[in-house]
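One protein chain is absent from this view; the other protein chains keep their places.
Moving on, here comes chain A:
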Amino acid sequence: MSKMNLLQAINNALDIAMSTDPSALCFGEDVGHFGGVFRATSHLQEKFGKARCFNTPLTEQGILGFANGIAAQGMTAIAEIQFADYIFPAFDQIVNESAKFRYRSGNQFDVGGLTIRTPYGGGINGAHYHSQSPEAYFTHTPGLKIVVPRNPEQAKGLLLASIRDPNPVIFFEPKKLYRAAVGEVPDEDYQLPLGQAEVVREGSDITLVAWGAQMEAIEQAAQLAEKDGISCELIDLRSLLPWDRDTLAHSVRKTGRLIINHEAPKTSGFGAEIAASIQEACFLHLESPILRVTGLDTPFPLALEKEYMPDHLKTYEAILASMNY
């Protein structure tokens, strides 16, 4: 075990992935010598050489097309998009290419060796273009896997699993937690399962589900609710596609209540998918409507970021509303 922050855990996972798989390559804007603008790829070029960890020209469309080619050839491509807000020039390569490579060729070709790492979310005074949570654009795309870790130990195990999964994976990193989240991380090579949620805390009155940095908000809200004698069950979804409906449905059948929290805007956010599926699976068990506590249906702001965020207080209010329904 070592104490690491989330960035160090990611760096450690990349180091292990490259050591154990000689065909693994790490590339993107500024990831080479400099080690990335957040330093997630620090020292990888020193250790593995310029042929395996390198800067690309400044073109996300190019990076993903190039990564698809590398993966199609059979090597392991770990591409960094500097901010999730800048993934959109690569949208075509991801949505029309990475996601459909296997299906359209009748499984003759695939880009299963592709992993896209990208920092997402608010909390750094980044405004419109350094704060977005664009996961729902991609959960709407069959063929992709979507993963979001909540802390260093999870980040390492989930990233290793993503890199080794034989499907293209987008790994969204909560940049607000890069240096803020510190925890014990096993030193060895380990993987955490994709597609499986984790019950972080058991409870009996209401289920709260989130992922990534928003886990903090639901944990704080649960503490507030505890003082009112409300017992919350907390679930970290971890994978958004495919997502673990069974674990969530099992919990909701027990508690009869569900609150979904995400940072992205409400309309067509991933919360809508969860709410629809859970009411299908648990209709007769529900004691109150499923509620969503989310970002506003506006671009991500700057001066009024605090007002925008689906914080613990908004979540706590939703818990009370659900309990008093």
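Operating definition for what follows: a residue touches a chain if its C-beta (ideal position, glycine included) is under 8 Å from a C-beta of that chain, and two chains touch if they have at least 3 such contacts; residues count from 1.
Following the convention adopted for this analysis, contacts and distances are computed from a predicted model.
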item	value
Choices "Putative FAD-linked oxidoreductase", "ABC transporter ATP-binding protein", "2-oxoisovalerate dehydrogenase subunit alpha" or "Phenylacetate-coenzyme A ligase" - which one is the UniProt name of the chain not shown	"2-oxoisovalerate dehydrogenase subunit alpha"
Of A:Lys3, A:His33 or A:Arg179, the one touching the omitted chain in the full complex	A:His33
Hidden-chain contact residue, picked from the options A:Pro89, A:Pro134 or A:Gly256	A:Pro89
Chain not shown: contacting residue from A:Val95, A:Val182 or A:Leu296	A:Leu296
Candidates A:Ser2, A:Thr59 or A:Ser204 - the one touching the absent chain	A:Thr59
Touch list for chain A against the chain that is not drawn	29-30, 32-35, 37, 55, 57-62, 85-86, 88-89, 125-130, 266-267, 296-299, 301-304, 306-308, 311, 313-314, 317
